[in-house]
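Of the protein chains in this complex, all but one are displayed in their positions.
Let's look at chain A:
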Amino acid sequence: MCPLKSGTPDPDPWESPLFTLAAPLTVVASAEGEGGGFHAPSITDFFPPAIFFEGTIFEFNRVMLIRVIMTILLLAIFVIAARRAKLVPGRFQNAIEMILDFVRINIVGEIMGEERGRRYVPMITVIFLTVLTFNISGVIPFMNLAGTALIGLPVMLALWVFVTYWVAGIRKHGFGGYLKANLFPPGVPKPIYVIVAPIELLQILIIRPASLAIRLMANMVAGHIMLVLCFSATSYFLFEAAPALKAFGVLTFAGGFAFTLFELLVAALQAYIFGLLASVYINLSLDEEH
């Protein structure tokens, strides 16, 4: 890796691993080993050193701090909005109500219908806003890490959805009825049930919650890695690389800028998808026919 420092334009040793998925760990290891230079994104970003209670189950690190700050931010915004809520809404209240209406009408209402969905609106609202808030911290300067990029929060959210749709299904059809409705969908030839039933069981037990959690986490991890890659490359190109390479910095900065916008989109999209799929799963449990 020394040739890079000496200024010879030989990008090969690091550029090829940069764009392969397995590489970042190696790169960061070597870069940090050199004591500075190019900081490539790595999985260790998601496991920062503890701040408090190191080694206990209450270990508190940077990711937890980000979550706490974003929680305070989210609650502050909504509590202030709720406290100031008036009959005739102002601009701020309108914006907040638009978000709440979006969840109530465009997510829950669209999937479950107004009548059936009313019960689940608060839950989906909390899920949507939590995911959105923690996703957005991925593009906020100095945080630069989504609160949902660490699997714990997506898992807890998915677990909540999981419990909710099981409870909803069992309450509606009874335990046996719920299993029967899901494992043996009507209209399927009898022998096919041998294949369908295990798959469906796997669906409602593991695949649905796991896909919810992993989809969210993976999106946020990928977004973080792309952003760090772009911006640390920019930093490296502009301040440390040979003059001939500085032009690349502009390119990577443009990439970072684009990815920041893209991450904003992904943050909102993933929140929407999480809320939407949660509604769909609950709705499937409540349907008369699978």
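Structural remarks
The working rule: contacts are C-beta pairs under 8 Å (C-beta built on N, C-alpha and C of every residue); 3 or more make two chains touch, one makes a residue touch a chain; residues count from 1.
In this section, contacts and distances are computed from a predicted model.
For the omitted chain of this complex, the UniProt record lists the protein as "ATP synthase subunit b", which is one of "Cytochrome bc1 complex cytochrome b subunit", "ATP synthase subunit b", "Fe-S cluster assembly ATPase SufC" or "Peptide/nickel transport system permease protein". Across A:214, A:242 or A:269, the single residue that touches the chain missing here is A:214. Only one of A:40, A:112, A:139 or A:155 touches the absent chain when the whole complex is considered: A:155. Remark: the omitted chain is touched by one listed residue; of A:47, A:92 or A:175 this is A:47. Within the complete assembly, residues 25-26, 28-30, 32-33, 43-44, 46-47, 49-50, 53-61, 63-64, 67-68, 71, 74-75, 78-79, 81-83, 85-87, 96-97, 100, 121-122, 125-126, 129-130, 150-153, 155-157, 160, 214, 217, 221 of chain A touch the chain that is not shown.
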